[in-house]
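Here's the structure, in structure tokens; my notes come after.
Note that one protein chain is taken out, while the other chains of the complex remain in position.
Right after this comes subunit A.
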């Protein structure tokens, strides 16, 4: 499965720097979309992907893990920075204007809605797709991993996909 996803983004990282997918050329990118208020899906996937990166050993040095917000109105760079550096320090958070975030979501064909949050009547939840994308060193789509895969399975697939030497 390939041509359906053309991964392009122009966002701001959690240090406040403007970035695009081309800024990581030469490295693989492991990209996951979510939002910092997420209580179940994001913590589970980010934890699983952190385990994957630990398991990959030196190969992980060739991979840039990226967490893209589908809730840019609440996920400012500062919020992203605090969230990730405390619990998932391998990840670089990306956010931006609602339009830029929407364009990135659409490019990756990620679903994100907005609905009531029963545990936070004043706030809202953003149900979203729990796919993890792997981009090649040229920032092109290489593969995606559904939530049903275990950390071991994802690590094995990344090893296989990254077995060719980096350009």
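Following the convention adopted for this analysis, a residue touches a chain if its C-beta (ideal position, glycine included) is under 8 Å from a C-beta of that chain, and two chains touch if they have at least 3 such contacts; residues count from 1.
To be clear about the criterion, contacts and distances are computed from a predicted model.
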| item | value |
| --- | --- |
| Chain not present in the shown complex, as UniProt names it (candidates "Urea ABC transporter substrate-binding protein", "NADH-quinone oxidoreductase subunit N", "Proteasome accessory factor B" or "Linalool dehydratase/isomerase domain-containing protein") | "Linalool dehydratase/isomerase domain-containing protein" |
| Absent-chain contact - pick from A:62, A:90 or A:109 | A:109 |
| Those residues of subunit A which, in the complete complex, touch the missing chain | 1-2, 4-5, 109-113, 115, 127-131, 146-149 |
